[in-house]
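Yeah, one chain of the complex is gone here, protein chain that is, but the others are all in their spots.
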Amino acid sequence: MLKRISNVGFWLITAGLFTAAMVRLIINTPDEQTMGPIQKIFYLHLPVAINTFLACLVAFVASIGYLATRKTWWDDLAAAGARVSVQLCTIVLLTGMIWGKCAWGQWWTWSPRLTFSLVLWLLYTVYLIIRSSIESSERRALICAVYAVIAFLDVPLVYLSVRLMPDIHPSHIELAPEMKATLILFFIAVTAFTAGLIATKYGLNRVERGLHNSSETRATVATVGGFASC
Amino acid sequence: MFATLSPTRASFRAKPLNAVRLTNVGKRLDERPVLRDISLEIAAGEFLAVLGSNGAGKSTLLKLLIGMITPDEGNVELFGESLRTADPAIRRRVGYVGHQSMLYRDLSARQNIAFFAKLYGVDDVKVKTDAILRTVGLLERGDDAVKTFSRGMTQRVSIARALVHNPDLLLADEPFAGLDARSSEGLEKLFTRMNAAGRTIIMVNHDVPQSLRIAKRAIVLSNGKVESDRPTDNVDPELVLAEINGP
Partner (left out) sequence: MNATAQILHLVQKDVRIEARSRQTLGLVIVLAVLIIVVLGLGLGGRPAAFDATAVLWVAYLFSGVLCFEKTMNVERQDGALAALMIAPMDRGAIYAAKLISNLLLMFAIAIVVTPAGVLFFSFDLSAAPRQFAAVMALSMVGFAAVGTLFSAVASSSRLQGGLLAMMIFPITLPLVISSTQMLIHLFRDHEPIGGLGLGILVAFDAIFLVVSWLVFEWVLEP
C-alpha cells in the first residue's frame, strides 16, 4: 500500500487537491473580520499541525512495532514518520510565527501553543540526531524506537504543562460555512501530502538499507580477501 | 531379573548430563552473520578449547552461553534448561572471564571479590574471598585498589571474581592474556585441578599447543561454523593451525 501511495499518480492527485484548495482559498473564501487576509495562513497552519501529530503517531506505532517484532521495516517506517513530523512541525512553527508577527507584532511569544510546537520540534529533531550518531544498525533501531516511544508519551505531558503558561492564542475560532469547507479541503490535501511524504521517505529508507547491506557484504568480503592474500 | 535391570539403570545414570547444548544456533550482528547453524553438546566435566582466527565468532559463542546476548535462531541450553526460559538463578552455576577485567578499579581486590560473592549469594563471603585470593596468589595485595595492579595481576583478580562462587561451568575468554610465564603455569594447573574436580571448562585461546595440552577436546570455529571437533589426544598442532588459518 505504501508503494502505491508514493507513485506519480498519487502525487498528481495531491497536487490537484492543493491547487483546488488554493483556488478556493483565494476566490471563494471571505477574509476574516479582525485579522484580514493574513488569517488565511490558518488554513494551512491547522491541517499541518494536525498532520504533524499524525506523523508522530506513525513514528510511535512503528517504534512499538519494531520493539515487538524487531523487523527492520518497522524501523524504516518510524524514521520516515519522525523525519516528516520534523518537516511539518517546521512549517507549523513558521506559519505560527508569521501569524504571531501580524496578530501580536512579535515573531515569537512564549504562548502555550507556540511553545508546544517548539518542544515537539525539538523532541523529534533529537530523534533524527540520535539516528545519525549510532553506527550499529541494530542498536540504532532499538534505541531510536525506545526514544520515540518515550518522546511520544512525553507529548501529552508537554501539552498539559504549557497550559499552565499565560495564553494569548485564539482558543476557539468561529468559522463561516465557506471557511469550514476550505479548511476541510486543505486538510485533505495536507493529509495526502503527509502520507505521500512518509511513503516516499519509507521507500528511500528501504532502498538505502538494501544498498548498505549489499555494499557492506562486499566490503567485508574484500577485507577478508585482503588479509588472506597478505 | 535384577541383574538384567541394573546395567540399564547404571548406563542411564552414567549417561553424562550435558552442561551445554546448542541446537542450530545462529546469531547476526548488524545483519551480518557471526554464528551460523551451530549445534554442539558439551558434557558435564569436559574441558573444551574453542579455537579460530579473529572474527570467527569465538567470543560471541561465549557471550551467548553466558546470556549476555540472545541467539536469533536456535536454542541454548545450560544444564538442561533453555536460557530463554531459565530462572536467572541458573547463572549462579556459571563463571565468566572476559576480555575486560569486569572489576571496579577504585575498589580493592578484596572489596571487588566480596561484592560479587555476595551478589552470587555465596555464604561465608570473607572466608571464600580470602581463599580465592590465596589461590590466585594475591592475598597480600588484597587491600590495594585494583587500579594500582599490573595487567597480569588484574587478570588474576578477574579470574578470582569468576571463580569465587564455585561455578559448575567456567567460560573463559583468553584467560591467559597478559599473564607472565609463572602465572600462566599456575592458571593451567588451576584449570586442570578444577576440571579434575568435575567442573566443566570452555576456554577460548589463541595458543594452540597450550590448548591442545590442557584441554580434552578442541573445536575450531571458522566463519561462524564449527570447522572441526575432536579430542585433543595425539592431534598434530600443525593440522589444527592449518584449519584455523583456512585454505
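Per-chain residue numbering starts at 1, and chain names A and B are given in the order in which the chains are listed.
Just so we're on the same page, a residue touches a chain if its C-beta (ideal position, glycine included) is under 8 Å from a C-beta of that chain, and two chains touch if they have at least 3 such contacts.
For clarity, every value in this text was computed on a predicted model and none was experimentally measured.
Across the complete structure, the visible chains that the omitted chain touches are A, B. Touching the missing chain, out of B:28, B:118 or B:206, is residue B:118.
Although one chain is not drawn, the whole complex shows that of A:26, A:153 or A:211 it is A:153 that touches it. Within the full complex, the residue among B:66, B:159 or B:202 touching the omitted chain is B:66. Subunit A residues in contact with the hidden partner, per the touch definition given at the top, are 67, 115, 119, 122-123, 126, 129-130, 133-136, 139, 142-143, 146-147, 149-151, 153-154, 157-158, 160-165.
Listed by residue number, the positions of subunit B touching the unshown chain are 66-68, 88-92, 94, 96, 98-107, 111, 115-116, 118-121, 145-146, 161.
One rule holds for everything that comes next: only the chains that are shown with their structure count from here on.
With each centre defined as the average position of its C-alpha atoms, the distance from subunit A to subunit B rounds to 50 Å.
Subunit A contributes residues 72, 136-138, 213, 216-217, 220, 228 to its touches with subunit B in the complex. The touching residues of subunit B, when paired with subunit A in their complex, are 29-32, 246.
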